[in-house]
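Just below is one structure, and these are the notes that go with it.
Complex shown without one protein chain; remaining protein chains in place.
For clarity, chains are labelled A, B and C in written order, and residue numbers in each chain start from 1.
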C-alpha cells in the first residue's frame, strides 16, 4: 500500500527530491525475457528533458538513466528493475525566502501542514522533476505492451486549440510544443514567448491516444481502465482535469448523438464512432483509448502574490530563477508514460485472471 | 489487490449483480466505537433509490440495507462491516435479445470479450444498481469524518447549466433533479421529460463540495487526494470526465488569473480564491474540496442502433423496458458517497503516518 | 490493504462474528467460466462442521453456504463471489462473566485494549467460527487449481504421533481425528476423551501435502510461496508454529543430510529427497509441498484460571458450556483451505507476470 507506488501486477515506486543526489524508480512485476538496456529508455527521458528550448525551464539536466538491477545479459529477469537518474543541476541558490514563506498555488503550505516541515529546495518531492522517474518506468512498461502504440500531443495552449483538420502526427516532433498542427505551433510560439518574457504562465491541454490494444483490458469495478487512467493523469503535477473520449462534451449530447454503433468486421467489430474513448464498463473495447488532460498554468510567476510566512505573517512572494512558462508542454511524455504504465498493468492483470 | 475494493485503510469491497438475490459491501478498517445502525445509512440509500419520480427508472427497489457484522450494541467494533441489500424487483422479462446481441454503448461486448460470457440480466455486474452498495458504504464513511460536510448537486443537464447567482442549497432537496437553482430545475423538467417521452436520454454534470476538512489530508505522490477522487468518480457508471477546482477552465487561464493568494487568518490562512479546488500537491489545503463530474447520456434508448450478435452477425437493438432518461441525476448521492469514502480513507492514512 | 483480506490476484475477504446473524466471504479475482454451485462447496464445510462427534464442540451448525453473486448459469463470471453462511445455533446464554472479565489465553484482553470494547458473545470476531468462511472460499480456490491434490491430516495429538509406517490416506476419513494411522486414532480416542471428560484440552499437529503443482509458482522475494503459507497457517486460530519440509529438524542436519539431489526424469527432474518441502527460493520445485502446523490446546478449559476484570480487579474464570477438547482436529479442513487459497493466488500471479 505504498503511496509512492502505482500499479498492481506491473508496479513502480518512485523516490527522490528535486535537489537530492538522485531520483529513481523501482519497477516490480515486469515479465522476464524482454530485451532492454539504458538506450531503450533514454529517448523518452530526452523528450521530457528540460532546457531544450526557450519555452521550457532552463534547468540543465542530462537525465541519464542507469539500470541497477533486474536485467541480465540484456534481458529483464522478472526481478525488480531499479532505475536511477542523478540530479546534476541543483543550482546553488538562496532558498531563504521559500524556506520562510509559502509560494501560493504550490504544495508548500500543504506539505508543511501535513508533515510539519518540508524540503523546500526546488519544491522537494513535489517538484515536477519526479516525473522523470515515471518516464523511465514508462519506458519499461512499453516493452510489456508491444502491441500498443501511444501518441500524445498538445491540443491547446492558453485557450488556443489545434484544428483537427490540420492534424499531422509527423509534425509533433518538429516543433517545441508537441503540436500536431503546424499552424497552431506557430501561434503558440507567440503565446508562450509572451508568457515567458512577462514572467507569466499559460495552461495547456494534452491529448493521448493508445491504439492496438485488444478488447478486454480493464478490471471492473474498482480497477476500471478509465478509473486507472484518471488517477494516473490527475496525479501528474499541475493537472486539474481528465476526460475519457468525449468527456464533458458527452454531458451535452443525447443518447442518440453519443451512440457508438457496432457492425461486423473481419477482425472484430467495427464501430461507427468512438464517443466512449475506447472503454465501456471500465474495459477496453478494442477502439483507440482517448484521454484528455488539463494542465493549469504553473504558479511560478514573477508577479508577486500575497502569501503568509511559516509564522503566519503576511508577506509577498514571487518565483525567482528558472521558469516554465507552459508546464503542460513537458507533460506530453509524462502523459504517454502514465498511459503505458496503466496499460502494462492492466494487460498483466487480465492475463492473470483470465489466462 | 482486489479489483472490487477501493481505499487503503478504510477499504470497502462490493459484490452483486443487478438480478442476483442481493448486492452488498464489506467495509474494512472502520475505526471502532462509532455509533451506527441501519437507520443511519438508510437516508442515503433513499436518496439514490430509483422510481421516486418519473424522471428516473421505474424499477421499484426498497433498498433496505442490513448490517450483518462489525457492529455490537450500536457501535462499530473495528471488524468488517458487512452490508447487504436484497434485490426485490428483478422483473421477469425476456432477455433473449440482449443475451444474443450487444447493446452498443453498454459494457456487454467488453465483458463478453474479457470473461468469455456474461450475466446479461439487467446489465449484471455492470449495472448502476451496484452503486447502492457504494452509497451504503459511503454512509459508514461519513461517520469517520464528522468534521466534513459534503454537498453535491446537479449543475447542468442536457447542456443547460445552473446560474450560480440562483444557488440555494436548501433548494436541492425540493426538486427531483438535485438542483440548487429552482429556475434551472423548472427548465430541466421539460428537458428530461422530453427525453423520457421520446425514449432518448440526456447527460448531466454533478458538482460536489466538501467543507470542513483540515489541511494535510492526501498522500503524495501516488495516493494524492485529487488522484483518488479522480479514480473514485471516473469509476462511477456513465462518468466520462472529472475536474478538480477550475479543471479544464484552468488550462485557459494565466498564472496570475489562476493564483490563490493567501493571507493571515485567525484560524489558519485565508485564501483570496480557490481555483485549485482545495488541493495542492495532492494534499488538502483546508479550503473546500471541489469536484465536477460529467455523466454521459445513458446508452439505453428506444432508437434502434446497429450492433452485432455474439456470433458476429449484424443486427439492431434498442432497450426495452425501464429507462433512466438522465442517469446523472441519481449520480448525486453516489458522488457524495465516493467523496466520503475517499476522505475517510485519507483521514485514517494521514493519522497512520503522521500521528 | 484490507486486513480482513488475503491473497493478491485471487483474494478473499471475510466478515462476521460468532453470534451475529451470519458470516461470509467475498472472493475476488476468480477466473471466469469455472463450473460451480453450492453443492461443490458444501462437502468442505461439512468436514469442518462442529458437533459431528463427541470429540469436537457440540455447537450445532448446519453451515449451509449460499452463493449470492459472481455465478451465472452454473459458472463463475469473473466478478466477486459472495458466500454467506447463516449462524443458527447462537445458544442463548448468560455472557455476563466474559463481558466483565478476560478469559486468559483468549483474545479478550487484546481486543478490548485495541478497540476499546468487544463483541464478547462466543468470542465475536476472534471465534474459530470464522474459519467456515475460509473453508468456503477454499472450495472456490480448489476449482482454480484442478492440477493440485491437497491432503491434510492430524499427525500428532497430545504429543502422541502417528507412525508413518502405518500411513494410509484412505484411513483419514474413517475416524473422527483425520488420522491416517488407524492405531494412532485408537490411542487418540482415549486421550481426547479424557481431556473432554476432565474439561481439559490437548494440542495437535496437522500436516498438509499438496501434490501436482508445477515448478514455478511463488513470487520472490516478499510473496514467496513458503512465506505466504506461513502467514496463511499462522493466521489460523490457535496455531503457534509452521514448518515447511523438514522445518526445525532441518536446523539439526548437516548440508549433506539436508541435500535434495536431482536426477534427470522423463517429465522434469527427479529428486532423491524432499527436505525442502517442495519450495526453493520461495518458488515451487514441482515436488510435493509439505507444511506442518502446530495447534495449541484451546484455552477454554473447566479449571478456573486467575484473571482480571475489565476494571482491573482480580477474579477467576473458567469456560462454561460447549467445549472443543482438541481444536486442532477441526483445523484439518481449514489448513487444506488455506493451502488451496495460497496456491490459487500464486498460480494466477505466476500467469500474470510470466504468461
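Here is the rule we go by: a residue touches a chain if its C-beta (ideal position, glycine included) is under 8 Å from a C-beta of that chain, and two chains touch if they have at least 3 such contacts.
Everything quoted here is computed from the prediction, not taken from an experiment.
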In the full complex, which residues of subunit B touch the absent chain? 1, 9, 29-32, 78-79, 220, 348-349, 351-355
Determine and list the subunit C residues touching the chain excluded from the picture. 1-6, 8, 14, 102, 104-107, 109-111, 113-116, 125-126, 130, 156, 158-159, 195, 200-205, 214-224, 226-235, 240-248, 250-264, 269, 272, 275-277, 279-286, 294-301, 303, 305-308, 312-314, 328, 349-350, 354
Residue-wise, where is subunit A in contact with the chain that is not depicted? 1-5, 8-9, 11, 13-17, 20-24, 26, 28-29, 32-33, 66, 68-70, 72-73, 75, 77-82, 114-119, 124-125
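FYI, only the chains that are shown with their structure count from here on.
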Averaging C-alpha coordinates per chain, one finds the centres of subunit B and subunit C separated by a number of Å equal to 39
Calculate how many whole Å lie between the centre of subunit A and the centre of subunit C, each centre taken as the average of the chain's C-alpha atoms. 46
Chain centres from averaged Cα atoms put subunit A and subunit B apart, in whole Å, by 26
I need the residues of subunit A touching at least two other chains; which ones are they? 1, 220, 349, 354
